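Left out: one protein chain. Kept in place: all the others.
After this line comes chain A, so read on.
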Amino acid sequence: MSDYEHLIELSNLYILSQEFDEALKSLKKAEKLNKLDPKLYYNMGIAYEGLNDNEHARNAFRLALKLDPTLASAREHLDRLIEE
């Protein structure tokens, strides 16, 4: 597993244990290694949403969709956050 993949996996684990701040730290490190992965921004969106920082969450989901317009889960989250 590459360093980047390791950081993404770590962020998943932090999100699952509801440690969203820690998840964001891993994701920001991962972003330095690869800015083209929609999954990275999707996870960022989830972590920000977990912290109720909806503005950053929306931006992250938008970036994820820019990189992969077919990413349905990011679309669902973004739509919901826009409705709110």
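Keep this in mind: contacts are C-beta pairs under 8 Å (C-beta built on N, C-alpha and C of every residue); 3 or more make two chains touch, one makes a residue touch a chain; residues count from 1.
We take it that contacts and distances are computed from a predicted model.
Within the choices "Potassium uptake system protein", "Cell shape-determining protein MreC", "NADH-quinone oxidoreductase subunit C" or "Glutamyl-tRNA(Gln) amidotransferase subunit A", the name that UniProt assigns to the complex's undisplayed chain is "Potassium uptake system protein". Within the set A:S2, A:Q18 or A:T70, the residue that contacts the chain not displayed is A:Q18.
In the full complex, chain A touches the hidden chain at residues 12, 15-16, 18-21, 39, 42-43, 46, 49-52, 55, 73.
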